[in-house]
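With one protein chain removed, the remaining protein chains of the complex are shown where they sit.
After this line comes chain A, so read on.
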Amino acid sequence: MSSYLISSARPEGGEPADILVTDGVIASVGAPGTLEAPEGTETVDAAGAVALPGLVDMHTHLREPGHEDAETVETGTRAAAKGGFTAVFAMANSHPVADTAGVVEQVWRLGRDAGWADVHPVGAVTVGLEGTQLSELRAMAESRASVRMFSDDGKCVHDPLLMRRALEYVKSFGGIIAQHAQEPRLTQDAQMNEGTVSADLGLTGWPAVAEEAIIARDVLLTQHVDSRLHVCHVSTAGSVEIVRWAKERGVVVTAEVTPHHLLLTDELVRTFDPVYKVNPPLRTDEDVRALRRAVAEGVIDVVGTDHAPHPAEDKECEWSCAAHGMTGLETALAVVQQTLVDTGLMGWERVAQIMSHRPAEILGLSDQGQKLEPGAPANIVLWNPEGSTTVDPASHVSKGRNSPYRGMNLPGAVRATFYRGHPVVLDGELTTPLAR
């Protein structure tokens, strides 16, 4: 394999350093100009760029198998690489649902063959995401995909007894249940956040309490059976308080927030443009501020994109007919910079934490999310925090054009992504996948 010398990058925003990458591993890190590179080493000028460990997304919809018109593992992982991610967790709501060892192995293999980023399939908690019968969780855990995270994402495991059993059962192989917290009866026909905007627009409300009630129940169940819970896409100020309370009581709960919930509010729904339709829905300004603070304080552990590409026809229609979800892989780091770094809430070291170290730690990944130190796998994103770009979904490599940031000016840009030592993105453009 070849060698790369990343020159004058700022590891996690610190002092400039050179990083020598050889054979997929960080060989050495040192002051600029001090490293001895083997012959044939290619130099990648990273002056001004922040070097972060490759980002790890706990929440991606790659849509394959079954919805290849929306995204494929290939296109989704290209989008991941372009956004600085070197590992993504593919949610189970494919068709067929990823509720068997066969499907998770298929997704895992597609990811490996694509070679743009690690793909970790998420297994469905219940058969067909129907919320009635546990999937063969152990078979998925023992498959080549080594599934550790299970989720019915898109749907809530709302039956309390089933949720309890799932939490208990995964303990035998170190699994974790990732809950999409949405009380189904309280959100029947729900179209947007329930509040002043839904009152004005006459769209059926999705009340905050429908999320908070499930999280409250689940943290108590998790404590009772001494298991691990991950709360997907926390979207309300009230949910933050419940997670905080649970953590203070010692419950093993981790929480995630999406970039869009850190930036956008339900005021956007006044346009009736379905690009803003997402589940959980965009909330209020007060929620956005609470979520940002919660990430800064560590109550929320990670940022997960909930990248949810859809074909145009599923968004170019009436609001109530439109699909839920927004793309996010290619804009996540920019939104995090805008909402958390440029606001002074955190530095790049913490960004590395919430987007790489911590998700890798939660999922027990040994080859992702490590410090940029000699011996670590060379998963590195070089992020140029200067300047800004107007988001043009047509330029995205995801198949999805449903970016809520369309036309917005977002800061920064990915200059390069190294995936296991191979530059899958250079000068902001995709190159070639990792050959195995």
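Just so we're on the same page, a residue touches a chain if its C-beta (ideal position, glycine included) is under 8 Å from a C-beta of that chain, and two chains touch if they have at least 3 such contacts; residues count from 1.
In the analysis below, contacts and distances are computed from a predicted model.
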Chain not present in the shown complex, as UniProt names it (candidates "Aspartate carbamoyltransferase", "Aminomethyltransferase", "ABC transporter ATP-binding protein" or "4Fe-4S dicluster domain-containing protein"): "Aspartate carbamoyltransferase"
Residue in contact with the excluded chain [from A:Gly205, A:Pro281, A:Gly304 or A:Gly325]: A:Gly205
Touch criterion as defined above, residue of A:Glu105, A:Glu168, A:Asp273 or A:Glu349 at the omitted chain: A:Asp273
Footprint left on chain A by the chain that the document does not show: 191, 194-196, 198-205, 207, 271-273, 313-314, 316-321
